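Complex shown without one protein chain; remaining protein chains in place.
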Amino acid sequence: MPTSMVEYEHASAEVRAVYDDIMTTRKTDWINNFWKALANDPITLKRTWESIKQIMAPGSLDPLTKELLYIAVSVSNQCPYCIASHTASARKKGMTDAMFHELMAIVGMANETNRLSAGYQVPIDAQFM
Amino acid sequence: MPTSMVEYEHASAEVRAVYDDIMTTRKTDWINNFWKALANDPITLKRTWESIKQIMAPGSLDPLTKELLYIAVSVSNQCPYCIASHTASARKKGMTDAMFHELMAIVGMANETNRLSAGYQVPIDAQFM
Amino acid sequence: MPTSMVEYEHASAEVRAVYDDIMTTRKTDWINNFWKALANDPITLKRTWESIKQIMAPGSLDPLTKELLYIAVSVSNQCPYCIASHTASARKKGMTDAMFHELMAIVGMANETNRLSAGYQVPIDAQFM
Amino acid sequence: MPTSMVEYEHASAEVRAVYDDIMTTRKTDWINNFWKALANDPITLKRTWESIKQIMAPGSLDPLTKELLYIAVSVSNQCPYCIASHTASARKKGMTDAMFHELMAIVGMANETNRLSAGYQVPIDAQFM
Amino acid sequence: MPTSMVEYEHASAEVRAVYDDIMTTRKTDWINNFWKALANDPITLKRTWESIKQIMAPGSLDPLTKELLYIAVSVSNQCPYCIASHTASARKKGMTDAMFHELMAIVGMANETNRLSAGYQVPIDAQFM
Partner (left out) sequence: MPTSMVEYEHASAEVRAVYDDIMTTRKTDWINNFWKALANDPITLKRTWESIKQIMAPGSLDPLTKELLYIAVSVSNQCPYCIASHTASARKKGMTDAMFHELMAIVGMANETNRLSAGYQVPIDAQFM
C-alpha cells in the first residue's frame, strides 16, 4: 500500500515546523504530497528539506535555472511525480512555453547522444582530460 | 572493437562539410572523437549535428544554461564521454567553479528525491495535474 | 494493449504446476499479476519462477534482507509494479516502518552520491582495486 | 578489488562442465571474462548460462536479431563490458556496418523520444490500451 | 499540468503538414498523442518526425526488427507511453506472441547480465578491444 499522507492537522510539532518553513520559504499555503509522505519519517523529512532549501536557494545559478535542471534529471529518470511537481514549480518561477520546449529538446537530444557515444565506444579526447 | 575514428584527411567531402560546419559554428580548429566516430555513418553524423546545432543555438535559454542541462542529463545517465566533453564545453562558455558545484548539488539531490518519491509511491497532487 | 492475465481456472497443466509451487512456497492462496502475465509464455514463467525461488531462498542473506535489496533496485529503476509488490512482500516478512524509512534514505542517498562521483569524474582509489 | 577470473585449469569439474558447454554451443575455444567472473559462484554461473542458452537459441527471432536487441539494452544502460562483448558477438553472427549504424540510430532516437513522452507527460491513447 | 494535445482541426498549416505526412507514411487516419503533444513546439515536432521517418524506414534492418529494438529500449527505460505505442506498432507490423515473448526474455536477461558484469567489475577481454 502507498504511504499515507501526514496532514498538517495530524502532524507532530517537529513535522509542523518543517511544513511551516516550506510554506514560508516558498510563499505558499499548502504542502505537496512529497513532503506529506516523507513526514512519516521526520528525520528524513527534515534532512531532505534542509538540503533542498540550501541547494535550490539563489546562488551562482538563479532559481529558474535550478528548476530546469531538476526537470532535466527527472525526465531522464522517468519520474512522473517529479516531472509534474517541478514543471509546476518552474512555471511559477517564470518558465515560458518557449523555455519548456527548448528544455525538452535538449533533454531528448542529450539522452540520444549519451547512447551514441556509449554504443560507438568513443574514447575520451586527450583535450577533455 | 571500438569504432575507428574518421580523421579529416581521410574523410569524404560529405563528412568534411559537416566537420567544417562544426568547427566554424564552434569557433574551434579540431573535431572531437564523438563526431569522428559518428562519421562512420555520414547520415547519422549529418542528422545529429544539424539537430544539435539547432537545439544548442541561443534561444529562450542561453548557451551556457543549455550546456548545464546537457551535463545534468549526462551525469544522471552515467555517460563518461558526455560528462567529460560537455563539462569542457560548459567551462569554455563561462561555467565557473561555483556554478559547477551548484549544478552537481542539484543533479545529486534530484536523483535522490526522484527515488524517494518513487519508493514512497507518492500520488501526484491535484494541483499539478 | 496490456497483456491479458492467465487465471488459474483457464491455465494449462504446465502453468498450474508453477502456480501451485508459487502458492506452496509462499504459503499464500493467490497468484499476483506478474505471474499471470508471464504465464502467456510458459517457458519464461517457469524459468523466471525457478530462478526467483532459488535466489530468494534463505542463504547467507536472510529473506527479509533479500526483499529490501529487491526494493532498492526497483526504486532506483522507477518500476511502479515492482515497488508495490516487493514492498508488500517485505512487510509480510517483517519490514517495520523504521526499516522502510532507513531503506528509503539509503536508496535516495546512494542515487545521489552515484551521480556526484560521476559528475566529479572521481578516479577509483588504488586501495579499491 | 575486482573479482578474480576463474581459469579453466583451476576450475572445478562443475565449472568446467559449464565452460565446455559454452565453448561447444558457441563453437569457440575460449571463455570470456564474464563467465570467468561468474564462476566464482558456480550456482549463478550455471543458472545464468542455462538461461542465456535457452533465450539466445534460434526461435521466432533469429540469433542476429537477438544480439542486436542485447546491444540495444546494453547501450541504453551504459554497460561498457556488455556493449563490447555483444558487439563482437553480433559481428560474428553477421552484423554489417550498415546494420550497426541503423541499430545505433534507433537506440539513440528511442532514448530521445522516451524522454520527450515523459517530459510532455503524454497520456496513453485509448487505441493502445 | 500535462501538455495540451494539438488536434488537427486547431493545428497550424505547418503542424498539419507534419500530421499529413505521418498519416500518409504510416497508412493510418489518426495521430497519436505523442505527436499532438510535440505539436506545441512545431520545430521539435518537425525535426523529431523527420528523424524518426528516416531512422525507421526499411534499410539493412527491416521495419519489424526496428520496432522490436524500439521496444527493447523503451522497456529498459521504464517508459509506459513508449512501451504501449511501440508494442502496438510492432503488432501491426507482424510481431507474433512468440516474438513478443522472446523479445521480453532477451530484454529481461540483458538487463540482468548488464548488472552482473558491472557488479563483478568484469574487465573487457583483449579479444573485444
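Letters A, B, C, D and E name the chains as they come in the text, with residue numbers starting at 1 for each one.
One rule holds in what follows: a residue touches a chain if its C-beta (ideal position, glycine included) is under 8 Å from a C-beta of that chain, and two chains touch if they have at least 3 such contacts.
Everything numeric here is computed off the predicted structure, so don't read it as measured data.
The chain that is not displayed touches the following shown chains in the complete assembly: A, B, C, D, E.
Seen from chain B, the chain kept out of the figure touches residues 78, 84, 88, 97, 101, 104-105, 108. In the full complex, chain C touches the hidden chain at residues 2-3, 30, 32-34, 37-38, 40, 44, 48, 51-52, 55-56, 59-61, 65-66, 68-70, 72-74, 76-77, 79-82, 84-85, 87-88, 96, 98-99, 102-103, 105-107, 109-114, 116-118, 120-125, 127-129.
Chain D residues in contact with the hidden partner, per the touch definition given at the top, are 1-2, 40-41, 43-44, 48, 77-79.
We adopt the following convention: only the chains that are shown with their structure count from here on.
Between the contact lists of chain D and chain E, the overlap consists of A, B, C.
Between the Cα centres of chain A and chain E there is a gap of 27 Å. For chain D, the set of residues touching two or more other chains reads 2, 51, 76, 78, 80, 84, 87-88, 103-105, 107-109, 111-114, 116, 118, 120-121, 128-129. Taken pairwise by the contact criterion, the protein chains are fully connected, each one touching every other.
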